[in-house]
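One protein chain is absent from this view; the other protein chains keep their places.
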Amino acid sequence: MREWEEGRKDREESRKRLLESLAMSIGNIGRGWKIYRRSLLAVLGLVMVLSVSLVAIFADEIAVQHPYRNLTDTEDKWSNNPDQQESPPFSEECSLRAQKITTNPNSPLFSETVVAESGNKVRESIALGYYTDVLSVTEIIKIESISPPGYDQDMSLITVDPNNSSIFVLSPELYGNSSYYAGVWITYLYENDEMSHWWMPEGYDTCIFGTNKEGHDVFSKVVYGARVSLTIGITVATLTVTIGTIVGSISGYYGGRVDEVIMRICDVFFAIPGLILAMAFVAAMRSVSSLTLPVWLGVLLPVLMLAYFLNAHLSTTILSGDNKVSDQAMGMLMKNRSLLVSVLAFLFFVGWLPAIAWSDFFGVSHSRGWRLTSSLVVIALLAAIILADRKFVQKNSMDGALERLSSSFDWTNPWRYLNFRTVVVFLSMAILFKLSGNEGSEIILIKDFDKLWQVQFALIFTGWPGYARLIRGQVLYVKEMAFVEAAKSVGAPPSRIMFRHILPNAWAPLLVAFTLDIGGTILSASGLSFLGLGAAPYTAEWGLMISESRVAFQRAPHMMLYPGLAIAITVLGFNLLGDGIRDVVDPKNRR
Amino acid sequence: MSEKPLIEIRGMRKWFPIKEGMLSSVRSYVRAVDGVDLVINRGETLGVVGESGCGKTTLGRVLMGLIPITDGSVTYSGSDIRDIPNKEIRRKMQIVFQDPGGSMNPRISVRSIVGEPLQVNGISEGVELTRKVEELLESVGLKAEHMTRFPHEFSGGQKQRIALARALSLDPEFILLDEPTSALDVSVQAQVLNLLEQIQKERGLTFVFISHDLAVVRHISDRIAVMYLGKIVELADSDEIYRNPLHAYTKALISAIPSPDPDARSDQPPVEGDVPSPVDPPPGCAFGHRLQHPDWEKSTKMDLSLKEVSPGHWVQPCPCCTDEFDEDRDLPDWVRGE
Partner (left out) sequence: MKLHEFVVRRLLLLIPVMIGVAVFTFAVAQIIPGDPAALQCGDKCGLIVGYTEEGEPITAHQANRERLKLDDPVSIQFERYITDLVNGDWGESQKNGRPVLDIIKTSAPVTLEMAFFSLMIAYPLGIFLGIISAVRQDRMFDHVSRFFAIAFVSLPIFWFAMLLQLYFATGPEVGGICDPIFGTEGGCFPIFDRHDQSYTYPIEGYHWFYPEAGTGFHLVDSWFVTDAKLAELPSEFDTNRELFMDTLTHLVLPCSALGIASSGSLLRYMRASLLEVLHEDYVRTARAKGLSEFRVVVVHACRNAMVPIVTILGFSIGGAIGGAVLTESVFGIHGMGTVAVLGILQLEYQIVMGVTLLTSVIFLLSNLIVDIAYAIVDPRVRLE
């Protein structure tokens, strides 16, 4: 074991390399930006995307009305506003209110002065009941009798208190006259603080996009809709890229039968038009109310990751000789015996052991330590099986293994471990540790699998084959390049070839597709919502808002105009951004 | 030169299956290498010449163990290459590729490219790696400060030097040079060839030099094997093969070398026809078939394995292409007189 001081030079060296690669990435970004800003449209797209993102982030500050959450993860509820319905933008109707006034002096509700107050509004949670706001009256429009209905009355019957604009004063004429005893409707304009914007000019500052059928401020809903749409777009695109990359690189790298099966599955997905496929998936997920995983299945991913990296490390250090040339050339682990061994080991250790250790088997509730130990045992056993396979079946030497193992860890140079592999290992360990504190036999991924989640999952299910095919093509293309063969010829292991040589050279088209796909996903999600298969009613989702506006779109077109414009701008922004990135990563434009 | 050869190839075959769609089973094969016997001695340079598609690159890949052999065997200093652990082979046998740019990952620095063999084999890390890479770069005539640059910043010749440095990093005994100069300008070719010779002398390396350019091969090789359609048709010392080519294909190759002297142009007409497809090669002497030689029929019934005509000079004993054992046949004067 070296002393800390002895590793000083190595530390410096590694740090220098890290800084160099950092400088290089910064340089690359700078160069990319130079190419990017050549196109005016691309810059415009970036501005659009940034502004939509800013709107989404600061929705709470920008919007004037706010939704409340009803114990859901993604969906918002909006309380109905009975006063302003379908009022066009900037119109007087936006601050119009009709209030019923009791005029019968014998009624217990009667008072000579009446407070101008809003209709019933729902509190943060329905359980907390309703509340009303006190309004500040600016002008009384008309006074109507209730019985007989619809007759305009003298405006002087009710006046606003000169000291307090929120108080109506009833003239004795009104409550002295028995013909008014049924009460009157007073229609008045008030200062609608709730829908007014400080940054708009006087007179144009109220409900700038109008209100919808439920009386929600369309502007606020459009602003909050940015949040919903961007979340959907980015979540779906990220997950589809991840799944597609994993599946596609397996398919492209290993080829053969694996590739054949995966590509046939993709063909089936491609054979059904995307929207119809997504609709079918949404329907199929109707009854799922929360997304859970059995504990053993949730543990599987981190355990496999750790075992994989441990195995890769062990087989490059412990074994003096790698597997034989012919075996390696025959196609890695995926063939014959190795495959069988892995499947058996997988079923036995990864499936069965944690299931016992992690669930309350024999009615015993296990401690965190017990669970973690059992996971470590599984990882060690998995690695041991593969090592034993190498040693006894493939007859690799293990002489001096321990010595090599101890010398392979260089504790004196932490910089060396600043790489992707370490991140994955630590992430896996963190997940494992987090899960070990989990009570019960299921891991709850999404507690409330509401309709928006259903839409997102439907789009993920329909989206991954496209990426799988794209990444497969890229991997096949890069795999044939001479530098991959060169890496093989110096004995680089498959994981290194994949992560260091193939993927870094294959991801450029993926970035473009990712950006374009965010836009595409937003379009599809809004389309599903439009058809009534997406967001729950009254959610601030642009497609749904358009759908809800259909009943009155000839009467009040503003209800559909602005959400649609918002979709168009957002999607256009992402499409322009994607086009700009395409120019940047296009090898023709390098230098 | 030691008694025991470094590499011995016996009856090497490499057939690539052609798939005819997903449901049908394999119907036919590309016979890239179809029965090659070859001995490579320690410290020598063996040139392998042939036109594109003749299987010389495949021969090299199989020889290196990069792709599995279909039939036959490759023996490396006494043991079958399939029995030697991969890591050991990689330390002893290295390869330099044809396209110097393509054989380097454009996203990693020269230090990582040259140091990768050392890294993946767990030989050195950190400062030590940097020092070794420095040494290697200097030994191929590059500077230490080139280490932090990226492949695209170099010229073709420099890239090939980097590739050579990578091949040398594990201190191998044997290097396969797969057309290392054909992507380079003529002026740079000579530099690289000289560097190769110098390094071979310094380190006592064994080379197999694959090329389609007979002139280049002759410059560097001790012996030359001429390949045609997956088979070796002639094998001899490089001077001997020039002075005394026996196979018609070798003659055609030699006469195809442009001569600087306009008066000494070859009378031999250029070879007609295309190289037959290796998917379904004609039986017997493939070159005779291409020439539509009247004696071709005869060759289909003969054993065409190489015969030693004179010491160290082997040739395919084919009635249509070889003027069999006839030492006095007419050769163009320019060939004789060099």
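Think of it as A and B in the order they're written, each chain with its own count starting at 1.
The rule we apply is simple: a residue touches a chain if its C-beta (ideal position, glycine included) is under 8 Å from a C-beta of that chain, and two chains touch if they have at least 3 such contacts.
Remember, predicted model here, so these are calculated numbers, not experimental data.
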Touching residue (missing chain; options A:Leu22, A:Leu109, A:Met200 or A:Ile272): A:Ile272
For the full complex, which residue in A:Arg123, A:Arg264, A:Lys434 or A:Lys447 touches the chain that was left out? A:Arg264
Of A:Leu18, A:Leu476 or A:Leu572, which residue touches the hidden chain? A:Leu572
Please output the residues of subunit A touching the missing chain, sorted low to high. 40-41, 264-265, 267-268, 271-277, 279-287, 519, 523, 526-527, 530-533, 542-543, 546, 550, 553-555, 557, 560, 563-564, 567-568, 571-572, 575-576, 579
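Here is the rule we use: only the chains that are shown with their structure count from here on.
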Residue ranges of subunit B touching subunit A (in the complex, touch as defined): 22, 64-68, 81-90, 94-95, 97-99, 102-109, 111, 116-117, 120-122, 125-127, 130, 148, 150, 163, 166, 170
Subunit A to subunit B touching residues, read off their complex: 7, 9-10, 12-14, 17, 20, 24, 260, 316-317, 320-326, 328-330, 396-397, 404, 408, 410, 413, 416, 481-483, 485-493, 496, 500-501, 504-505
